[in-house]
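As you look at this complex, bear in mind that one protein chain is not there, while each of the others sits in place.
Up next, chain A:
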Amino acid sequence: MKRPSVKSSLIGIVAGLFLIAASLSWVAISSMGEIDRNNDAVVDNWLPSVERSKEMDTALSDKRVAFNRHVLASNAEEEARATKAIEDETARFAKAFDDYSALVTEDNENAELKKIRDTSEALDVAGARMVAVSTEGKDEEAKLIISKEMAPLFADIAQSIHIITGINKDGAAKAGADNQALLEHSLNLIYILCAIALLAGAAATFYAITGIANPITRITGAMGKLAEGDTASAIPLLGRHDEIGAMAAAVEVFREAAINNGRLEGEARTTREHQEAERAAVQKRTEMEAEQLRFASDNLGAGLKRLAAGDLAFQLMDAFAPDFEPLRNDFNQSVRQLGTALSAIAESIATMDNGTREIASGAQDLAKRTEQQAAALEETAAALDQITANVGSSTKLTEEARTVATHANQSAAKSAEVVSHAEEAMRRIEESSQQISNIIGVIDEIAFQTNLLALNAGVEAARAGDAGKGFAVVAQEVRELAQRSAQAAKEIKGLIRNSSTEVESGVKLVRDTGDALNVISGFIGQVNSHMNAIAVSAKEQSTGLAEINTAVNSMDQSTQQNAAMVEESTAAASSLAEEAAKLRNLVAGFKLDGMVTQPRAADRTNRPVASPARALGSKLASAFSGRTATAAAVKEWEDF
């Protein structure tokens, strides 16, 4: 079960005590109220009722006395006084009765009161009669009335009043007893509540001491110990779910932080000690290394001095400290490589000697070939002259051929015109033939109709018998004529058809001729365009020849420049030889390991050769004499 927090438990305790106090107060107040009410009833009801009943009793007795006095009265004055006394007592009784009626609380009281009122009325009636009798002076009769009639009535009333008084006395006694019981009950209740209150207060005090004050004291003690540096002892009351638990958890955090701090301080101390030891070791090592460095630098200095003196045939043999051993090895390696390189340079110098010699002989060959090229150029120039002349004549011939082709083209165009005229004429002939054919058709039709008419005439003649014989002959003649004309028309139609066929073939032939002429015309056009192309290409050839001339001139210049180049090469070869000799002397200054080379003396090939290029000058000048380009070339040639 979860423990309630201190706040809620305190609130609960106070609220419980308050509830107990409130119920105690309520019980006391309500009991007091009840007792007060009962007292009021005794004072306001029961005691006045007894008093009034006594008053009624007294009044009744006085009334009885007054009646008796009335009877006993000896004169009128006494009688009047007695009557008045009767009236007064009657009024007094009535008043007492009314007062009592106001205080009636119970049914039997009411019944008695009613009885009293009825009896009283009867008494009043009897009294009045008795008064009347008495007034008349019949005292005996009045006495009789009093003793016989009124006395029982008085007795009844007195008894009723006695009963009422008893009731009221009992009521008062009963109220007193009630009050006593109520008071006792209230007192018992108050005693019980006081006991409960005492118990609750004791329980609350116990809880406050054990549940709140003691834990706080324990935590305070733990906090004091923690402040003194005791981190080993555990914090009490950890894991409680109220404020005290939270407080313990916070103190636990403090304790853990203190533990951590202690650990960190220990670690820092250890680290500091380590650093001290290391620093001492490093200092020692540094001193040793300085010693080694001095030894290595001395040795290296000696080596470098020998190297400056040109001695490459040595090695540093003393071992250095392990750290500087690579330096010694590198030095030895460098000296060795330098020696090897210088040996290689000496060998290269020997090779360069040979190369220089080869260059000199190559320059001689080049000079010879340049001479041959100049001769070839001369021949080329002569050939070019010939070609130029040929191209000129062919251009002229092409021009003539073009003229002829143009004439041919014109003639072909004229022929085409003639052909088209012929075609036109043929078509006209064809049209005429068609017309003739139509006319022949009409003639044929007429012949047919005539024949029919003649036949009909013949029929008519035959039907006429002998009378129509002559007519039949005529009809026969007409028919024959018609047949002949039909025959002739048929023949003409055949002829016309033949001539039409002929004309058609003629038209076709003429059209073919026209086509052939067109083809010829096209060919002539092609020939013409070819001629044009030939003329154009002849012109291009002329241009090309001029360009070839220019090219030959530039070749001439190149040849001259080549000759100059040959001369320069020769000079360069000789200076190269000299440089090689210088290099050899320089290398000889080094003392090399296992290599004894003596510098060679410059030999014949190192001298500049005689320039063969100069011999070419005159030849080329003569080859291109008379040309401006060559003249310029000759001028340039002088510069060499």
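Please note the rule applied: a contact is a pair of C-beta atoms (placed from the backbone, for glycine too) under 8 Å apart; a residue touches a chain by one contact, two chains touch by 3 or more; residues count from 1.
Keep in mind that, in the parts below, contacts and distances are computed from a predicted model.
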Choose one: "HTH-type transcriptional repressor YtrA", "3-oxoacyl-[acyl-carrier-protein] synthase 2", "Purine-binding chemotaxis protein CheW" or "NADPH-dependent 2,4-dienoyl-CoA reductase/sulfur reductase-like enzyme". The correct choice is the protein name in UniProt for the chain not shown. "Purine-binding chemotaxis protein CheW"
Of the residues A:A203, A:V459, A:V519 or A:A546, which one touches the chain left out of the display? A:V459
Out of A:K63, A:R255 or A:R479, only one touches the absent chain, namely A:R479
Of the residues in chain A, which ones touch the absent chain? 448-449, 451-452, 455-456, 458-459, 462-463, 465, 472, 475-476, 479
